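Next up is a structure, given as structure tokens.
Left out: one protein chain. Kept in place: all the others.
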Amino acid sequence: MEQIFFYILAAVVVIATLMAITARHTVHAIIYLATSFFALAAIFYLLGAPLVAVFEVIIYAGAIMVLFLFVIMMLDTGKWEKAHGPTFAQWWPALLLGVITFGAMFALFTVKTPESLAGWSYIDARQFSLILFKRYGVAVEVISLQLLFALVGALYLGRRKKQ
Amino acid sequence: MKLYLSLILLLPLMGSAVNAVVGRYLPRRASELLACGVIWGAFVSSLFTAFAYRGAMRVDLIDWLSAFDFQAPVSLYLDPLSLVMIVMITFVCALIHTYSVAYMADEEDYVRYFALLNLFVFAMLVLVLAENLPLLYLGWEGVGFCSYGLIGFWYSDEANATAGRKAFIVTRIGDTAFGIAIVWMFKLLGTVSITALNGMGSTLPMAAITGLGLLLLIGAMGKSAQMPLMVWLPDAMAGPTPVSALIHAATMVTAGVYLLARMFPLISPSATAMAAIAVTGGVTAFYAATCAMAQRDLKRALAYSTISQIGYMMLGVGAGAVTAATFHLLVHAFFKALLFLGAGCVIAAMHHEQDMFRMGGLAKRLPLTFWPFLAGSACLAGIPLTGGFFSKDSILAAVWLKGGALYGGLCFLGLLTALLTSIYTFRMIYIVFGGEESPGKHCESAHGGCAVPRLMDGILIPLALLGIFGGLINLPSYIGAGWLGGFFATMPGGQGIEASHSLEISLQVLAGLLALTGLGIAHYRYGGDRRREVIAAGQGDATGFEAFFLNGWRFDDLYRIIFIRPFEALAVFFWQKIDEGMIDDSLDRLASVIGRSGEGLGAWTSGRVSVYIVSFAAGAALLIAYLAWTIS
Partner (left out) sequence: MIVPLTHVLILAGIIFLMGLSCAIAWRSNLIMILIGIEIMLNAAMLAFVGGGAYWKLVDGQVFSLVIMALTSSEVSLALSMVVYLHRRKRTVNSDEFSAMKG
């Protein structure tokens, strides 16, 4: 049962991402992307990572994509009807390199097919936070510092100069 | 004997070395005394050697070159030929050194002069006394080098340096042939010792002997200024006059004849080589005589006359008469040195004016120079009963006796040349010494007058006596036994010619008549009043035949066209096309290719993010693909 859900959600993710990268208007792309992130969050939950799923929706689809939207709307990038997406001359390196990379990765993934373990496991919040703050405590502190840097940098870069 | 020979060699060498190293710090008289003293000492040693001479001998001094079976020690060979040569060389050189003291009295750089002069004497004595060919070659090259240094003595004038260089390069051609001959002889016979080589000549095939003879002939041609390598000698008159007297009259130019006489037993079996030598000598004698008749420069006329007389000596060797050739060599050394030194007196008195047509009236002004000069000229022209007469005649007799059409023709050519010799000799006398005072030079108003230093005049006297009475060395058989002929008879190849008395007398009468005829012709053309007309006519440039003879049959121009211009064109080609075009430019082009490829690669940093993104992705794809490839 969960298997079917997984494949349906996987299809949603792929199609949504595909629409996102071929959209002409950036805002359309962001919306499609948000859709794909929702489906991805559901996949996370199916893989037994509810906390990551929640964070995906709140932080990624909620904060980061909204930030993108703010910035896009703030910048005046011209009429989207008149904009044209990338031509084939721009697409072919992307396709070529993407296919090569994917082909190599596929070869690596299928070298040994590991047997799948039956059953559905689930790691809840308590387990997660215990490991996070006990084993990776230093990482948490460092990340919070890094967020501080980013905050300061973003504030500085975005300030308005006094005329 | 060993002591005397060592002294003969070491004294000039020591004089040269001391003068070269410390000569500048010695007082002038000391340096000159040293230079002259060592040569007089060598002369005394050679006299002692002559008195102590008992027969041909070989003296080994020290080891020099030795590798496997190539042996060339410093060993000297004393036989009649080398004995008379060293006596003549040391005597004439000693006289010329003494003369130079007075001639170069105004010269600042006398130390270099005397050092080179001493070194020259050393090299010449080594050449004459050498027992093996490498040692002879050492002397050969040594005289060539000293000649170069002395011709270009006043090198600050570029023409003199060029003349020295020309002499060196032209003789080098001959030296190369000589070197090839030495190596070939070593390869054929396994030895370079002259005595051994002369003994082994019969074991060689005729072609080899002819080849060796021709190579030695080319070597002799270069050193003795025979055709076609004679172009350097007239230009070599750029050096000081004592140098011309020493090197280019008495000693160095006779080295070629000496070489051929030395190797005579080896090369004489080849009739071709002998004929080649004789033809070279005969043709050169004729050529130089014609050129001498048109010269205006006193020293150049004497240079051409030297070439002509050495042609006679070669002719003698080619006819198989080593004795006659050596006789003429000895007497020629005396009278030619006399003529050059006399010319030096005249030139010094005329304040270094060398054009004959500007001289005149010197018979009354410089009597002490005139009479010896006249004596020398008589010897040169072959006036009967002078030394020159007997020596030239013995050569002509030997040529006639050889028989055959070629030698008969050469004898006729030799007689014709004798006539021309007499003409140009007395032309010289009449123009330089005859007539009244030439209007161009007023001796009274000039500084110091027209005087010749006493010493210079004094040296002329012994040479004049030797020239005139030199015939006594080898009187023809109808008068008395020839001393030189008898002395040489002990040498291989030195046998004198046996001619019937009547043949000798008739030939001598003929030669004497020719000489006197020449005197008459010269008197007719240049004596008395005709002299003034000739001088007036000669004020302009020479034209036609006279220009042809004046420029030495234009051989310099011929060589320029055949050799020098193609060589220069080739040099320019190699310089511009290959050295600059290929070698330099290839490096430049390599550098620019590298530069351009660098610029091309540098265009990758376009500053645009889009380019960087694609490069990034391509690199990542490459890495992952490689990883997949190695793992699977």
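Which chain is which? They are A and B, in the order written, and residues in each are numbered from 1.
We take it that contacts are C-beta pairs under 8 Å (C-beta built on N, C-alpha and C of every residue); 3 or more make two chains touch, one makes a residue touch a chain.
Here the structure is a predicted model, which is why all the values come from computation and not from measurement.
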{"item": "Shown chains that the omitted chain touches within the full complex", "value": "A, B"}
{"item": "Subunit A residues touching the omitted chain (full complex)", "value": "2-3, 6-7, 10, 13-14, 17-18, 20-21, 26, 29-30, 33, 37, 40, 43-44, 46-49, 51-52, 55-56, 59-60, 63-64, 67-68, 71-72, 74-77, 85-86, 90-91, 93-95, 97-99, 101-102, 105-106, 109-110, 113-114, 116-117, 119-121, 123, 127-128, 131-132, 135-136, 139, 143, 146-147, 149-151, 153-154, 157-158"}
{"item": "Residues of subunit B in contact with the chain not shown", "value": "602, 605-610, 613-614, 617"}
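Here is the rule we use: only the chains that are shown with their structure count from here on.
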{"item": "Inter-chain centre distance, subunit A versus subunit B - centres from mean C-alpha coordinates, in Å", "value": "104"}
{"item": "Interface residues, subunit B side, partner subunit A - complex", "value": "614, 617-618, 620-621, 624-625, 627-629, 631-632"}
{"item": "Partner subunit B, residues of subunit A touching it in the complex", "value": "93-94, 97, 100-101, 103-105, 107-108, 111"}
